[in-house]
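Coming up: subunit A.
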Amino acid sequence: MPGIATPPAPIVPPPAAPPTVAPRTITEPSPPQSAQTGVWIAIGTICMSFAALTSAMVVRQGAAPDWRHFQLPQLLYVNTLVLLASSGTLEWSRRRIAAVSVGAPGLVPRLDGLAGVYLTLALGLLFVSGQVIAWRQLAAQGLFLATAPSSAFFYVFTALHGLHVVGGLLGLSYVLRRLRRVAGPAPQIALRAAALYWHFMGALWLYLLVILATRV
Partner candidate 1 sequence: MSQPTTVAAAHHHAPPQGFLRKHVFSLDHKVIGKQYLDLALVAVCTGMVLSWLMRFHLAWPETPIPGLGTLSPSGAAGGVITPEYYLALMTMHGTIMVFFVLTTAPFAGFGNYFLPIQVGAEDMAFPRINMTSFWVTLVAFLVLISAFVVGDGPPLSGWTAYAPLSAVGKDAGPGQGVGQTLWAVSITLFCVAQLLGALNFITTTLDLRTKGMSLARMPYSTWAWFITSVIGLIAFAVLMPACILLILDRVAGTSFFIPAGLVISDRLQPHAGGSPLLWQHLFWFFGHPEVYIAILPGFGIISHILPVFARKPLLGPRVLIACLVSIAFLSYTVWGHHMFLSGMNPFSATLFSVPTLIITIPATIVTLLWIGTIYGAKLRFTTPALFCLGFVSVFVSGGISGFFLAQPSIDTYLHGTYFVVGHFHFVMGVAAMFGIFAATYFWAPKMFGRMMSETLGKWHFWLTFIGVYCVFMPMHYLGLAGNVRRYSAFTDDYLKPLIPLHRFITVAALCTGAAQLIFLFNLIRTRLRGPKAPDNPWEATSLEWSTTSPPPFDNFGGRPPVVQHGPNEYGTRGAAGDYVMQASPQSAGPA
Partner candidate 2 sequence: MRIRSRSLLMIALLGSAAMVTPGAPPAAGAISGKVTYTGTPPKMKPIDMAKEPFCARLHAAAPVLTENAVTGPGNALRWVLVYVSAGDQGSAPSTEPVRLDQRGCQYIPHVLVLQPNQPLDIYNDDSTSHNIHPLAKVNPEWNKSQPVGAPPIHTKWEKPEFIPVKCNVHPWMHGWHLVLATPHYAVSGEDGAFSLQGLPPGKYTITAWQEQFGTQTQDVTISGTETKTIDFVFKATPY
């Protein structure tokens, strides 16, 4: 099932025929900021879900003395850097595309800005595989989902966050496809929304890292 809150796919103007030689001349007025509002609301929802899980963890830790502390695999800190880097490259390419297409709203000048988005996708995939490797390391230590409540919450938090990151990757690849094919400002609005969602993924991971490091 795709990420629970895949970033909202803003309305595509009627699926244009495959890009003919001359890009479509009509430039539609910029759509309202619905993609941006949608992402902000999705962020609110995701925060509420993780807040509920955090309170469940706090209550569960107090409920019984069986909370077994364990050392977080060091790989997680490397993954954190990878995720922050991916946010960086995405922000760089978003600003570059915005700056470049202010002059000429056609397709061509925008292409060099896409490299950053590709890099973000790669780093995102690297982060997700890093998380899975961290799970393997934990399993090697004998800490599975049901071994202890602390490991259970670790797996639930990282799984839900990973699921949302995968959703973000799907959203980014969708926006990437539209950036290459559709002229006009609409894809940029979508890119700004997708970037906001991606930065939130980074911030959420930092929050998770803090509470996991302190409580688990």
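A few notes on this one:
Everything below uses one rule, namely that contacts are C-beta pairs under 8 Å (C-beta built on N, C-alpha and C of every residue); 3 or more make two chains touch, one makes a residue touch a chain; residues count from 1.
Here is how the candidates were picked: all candidates are chains of the complex that A comes from, given by their letters.
This structure is a prediction, so every number in the text was calculated from the model and none was measured.
Candidates 1 or 2 all come from the same complex, and the one touching subunit A there is 1. Subunit A meets candidate 1 in the complex at residues 4-5, 8-11, 13-14, 28-34, 37-38, 41-42, 44-46, 48-49, 52-53, 56, 59-60, 63-66, 145-146, 149, 152, 156, 160.
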